[in-house]
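With one protein chain held back, the other chains of the complex are shown just where they sit.
Naming follows writing order (A and B), and every chain is counted from residue 1.
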């Protein structure tokens, strides 16, 4: 990863954005400083950690390059202390978050390809890398994961992961270009969804005796 | 597993039943289509995945045979689109679910035996295979796992896993027969419990300062 330094830079940017969103969730729930740091940390690193557990690549990436851990905690601490002064970053955070989403998807699906997973598995690893941290954040905040309820978020990841798989298996596009194209697809889809308030069809609730 | 095609057929039937119950939970919470598919998927495959993680058998079974993944998503999609028309399947679903329970238990405990786990561990792996998917479903739906609160569900799994362990260690019954007997025990216990509304003793709540 380290020689692909552009991807690494995007990865760190995404990690910082995810940590900020986790820390904000902790602040909203009036957690103490430990809770806020912890929520920032799991949001930023939980997806990649779960991916590595599932691939059997242990210890997970965060223990091989502790940069991710220190960065997540530093960002969460800054949010804890300065969240009122950082209010002006709320709008750009949406963009950083989209960049993180795209980067995490291609890292996850790319790694799954190296582990020879099939189509479904490879796409799933991209989605897990990008969304599982946020799901753990929501579980720890005691609410239904946002990703299951609204907006074109996980589906942008699905599309990007599928694109990377297809480019990798059926074209001779060099790997870095395939990564870039797929990450861009996720980012653009996600930002269009935010801009135009796209949403997915939802089931009408049914009432049952359970 | 593939040459034991009867067990494999039961396994797929159970997977489909668990996916349907997960998808229905998602519909009840008014999730979008991604949420419904995702909940169907984790309910059907989460137990076996957690078992494989604990055994260190990675990547988990779903990545070696993607049939489980495609089947879960197809069933969940059918439930999402047709849940009103499929209402007549609600009653049979209890039976399919019981078949899945029995099958998952013997697959889990059987695999733990192959990994030389002790009695407690082997029974636990059967229970985890059969119930952890439903627990993850309930966590993601933000409620206390049903399996912890009511009915003879996990305890039927305990009984079946223990029976398989004992048959395997202390009798010369051929393995397929031991599997069949233990799975049947789970299914029968579970259906009797549904029929006669059996339940387990429950603690009186205590009030504390926590």
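Structure notes:
Everything below uses one rule, namely that a residue touches a chain if its C-beta (ideal position, glycine included) is under 8 Å from a C-beta of that chain, and two chains touch if they have at least 3 such contacts.
Given the structure is predicted, the values throughout are model-derived calculations rather than measurements.
Within the set A:27, A:89 or A:181, the residue that contacts the chain not displayed is A:27.
Only one of the listed residues, B:9, B:114 or B:144, touches the absent chain: B:144.
For the options B:13, B:33 or B:54, the residue in contact with the chain missing from this view is B:54. For the chain missing from the display, the contacting residue among A:7, A:20, A:44 or A:62 is A:62, taking the whole complex into account. Remark: the residues of subunit A touching the chain excluded from display are 24, 26-36, 38-39, 49, 53, 56, 58-60, 62-63, 66, 69-70, 80, 83-84, 139-142, 146.
On the side of subunit B, touch with the chain left out of the figure occurs at residues 53-56, 115, 117-121, 124, 135, 139, 142-145, 147-150, 154-155, 158, 199-208, 210.
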